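Here it is, the structure in full.
Yeah, one chain of the complex is gone here, protein chain that is, but the others are all in their spots.
Our next item is subunit A:
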Amino acid sequence: MAAPLVLVVLAAVTVRAALYRSSLAAFIAERVEVASPLNAWKRVVEGLALLDLGVSPYSGAIFHETPLIIYLFHFLIEYAELVFMITDVLTAVALYLAIQDFNKVVFKKQKLLIELDKYAPDVAELIQTPMEMHYIPLKVALFYLLNPYTVMSCVAKSTCAINNSVIAFFILATIKGSAFLSAVFLALATYQSLYPLTLFAPALLYLLQRQFIPIKLKSKSFWLYTMQYASLYLCSLVVIICLSFFLLNSWDFIPSVYGFILSVPDLTPNIGLFWYFFAEMFEHFSLFFVCVFQINVFFYTIPLAIKLKEHPVFFMFVQLAIISIFKSYPTVGDVALYMAFLPVWSHLYRFLRNIFILSCVLIFCSFLFPVLWHLWIYAGSANSNFYYAITLTFNIGQILLISDYFYAFLRREYYLTHGLHLTRQDGTEAMLVLK
């Protein structure tokens, strides 16, 4: 499988290099869908320039990246394009290896459950075979590298690519089973943008499953392992934050990075839901609604953990999607990361109900974003409501996509244990309904 992967990587690198050399690079770099105040390349350059002038980059409201990014780009700023291409390639390779391992785990688990007779007799067509699972890792890498969203995000040199790479390595470490590395990478991801904190739960569930520790609240080994993992994670986070203090000898970066993410002061339009709401809100309500919106991101973790505790990797996928829909400054780079996982659940295709309309919605909205931006900002014949409408539609499309996959997944699990042809008590055919 190495050769096709190398080919895919080469194709992706060629596309990116071609776009870097073309005139589209400048146009894409300033699009609000691709560059948000958190991860725009312009701001990184500005922050480094301020540092050269002897001013702390966090002194204004320009630079909202972490000190480790300052350190990284201080030496690599001339090779920025190479750095971002390599980052994308590393992400794809990490996802490839992760999904390869995950497929092995899925297959092993499936075999175990078949031998234990947990599956109903007529579900032969639902069982995944190694033949169809063989190309999934390659498809995942392909989906990530050649996704137009990723390409645009790379050409715009948005640091979202670095965040995606760290999350991909975190997923790889989790699936390989190394609690220490997974905690370190999760700490790095949380350190950069606060929201991967919610990925703690699925990672913990996966590692517990791998260690064969049953997830019961009374079990001592469960709490022991949880404490170990949590302490590894928190210690790494604290160590990284303290290390960043020593870069500039100040704690300025904490309000600039985390305060900025949480309090959402910058209301530049993006593909998220925060900006319009807060642009038209009265001052005395804004604190309340900021809290509501931020809690909304973290809120789905516990219910999903309860429902999906047997399937932590799917939980991770849904959680990633929720982060990239509901975070305060989403960009298409975040969308690209969870979309890379879609080939892993391609066996759910027969249970997806709205996939055609949702893919149409997502594609049309992606094309309408620049159109309505132009109409609003340049032509002056539209206003912010138009752009917000497309934002809303895009996010609704994403939410419906995720809930569709969620429903399909649960339905397949139900069919696996209860058989494909469901009958009611009196023998007539029954329909499965998600309540």
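The rule is simple: contacts are C-beta pairs under 8 Å (C-beta built on N, C-alpha and C of every residue); 3 or more make two chains touch, one makes a residue touch a chain; residues count from 1.
By definition in this document, contacts and distances are computed from a predicted model.
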Chain not present in the shown complex, as UniProt names it (candidates "L-lactate dehydrogenase", "Origin recognition complex subunit 3", "COQ5 protein" or "GPI-anchor transamidase"): "GPI-anchor transamidase"
Option touching the unshown chain, where A:Phe212, A:Phe246, A:Phe282 or A:Tyr378 are the choices: A:Phe246
Option from A:Phe180, A:Trp251 or A:Phe288 whose C-beta touches the chain left out: A:Phe180
Hidden partner chain, touching residue among A:Gly54, A:Pro303 or A:Gly380: A:Gly54
Residues of subunit A in contact with the chain not shown: 51-54, 68, 70-71, 74, 178, 180-181, 184, 239, 243, 246-247, 249
